[in-house]
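This report refers to the structure that appears directly beneath it.
All protein chains of the complex are present and in place, except for one that has been dropped.
Right after this comes subunit A.
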Amino acid sequence: MKLITAVVKPHRLDEIKEALQAFGVHGLTVTEASGYGRQRGHTEVYRGAEYTVDLVPKIRIEVLVEDDDAEQLIEVIVKAARTGKIGDGKVWSVPVETAVRVRTGERGPDAL
């Protein structure tokens, strides 16, 4: 199993959810997150006062999938999240040792 994590622009959430559903993913976790990547913080002038935006609002999406699906799923997310501009975000995956469905006690791929 793999845990796929995507940190993307908030307004892409609906598209990503739809794409994942079409792919057959039934569960995901969404968190409101803040951060920055290569774009770094930038300085803005608002109402006459200068302030630094060092953390940009993002959405963090996490999905558990079987190993075979991981690569394809990453592609699906990347496609749905892309706007072509700076700050589109990042997607990565890590191996997962085990997963348990709390209600039934099912383990491994059955728990997905």
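Following the convention adopted for this analysis, contacts are C-beta pairs under 8 Å (C-beta built on N, C-alpha and C of every residue); 3 or more make two chains touch, one makes a residue touch a chain; residues count from 1.
Just so we're on the same page, contacts and distances are computed from a predicted model.
Of "Phosphate transport system permease protein", "Spore coat protein JC", "Bifunctional uridylyltransferase/uridylyl-removing enzyme" or "Glutathione import ATP-binding protein GsiA", only "Bifunctional uridylyltransferase/uridylyl-removing enzyme" is the UniProt protein name of the chain excluded from the display. One chain is missing from the display, and on subunit A it is touched by residues 9-11, 13-14, 32-34, 44, 46, 48, 53, 55-57, 83, 85.
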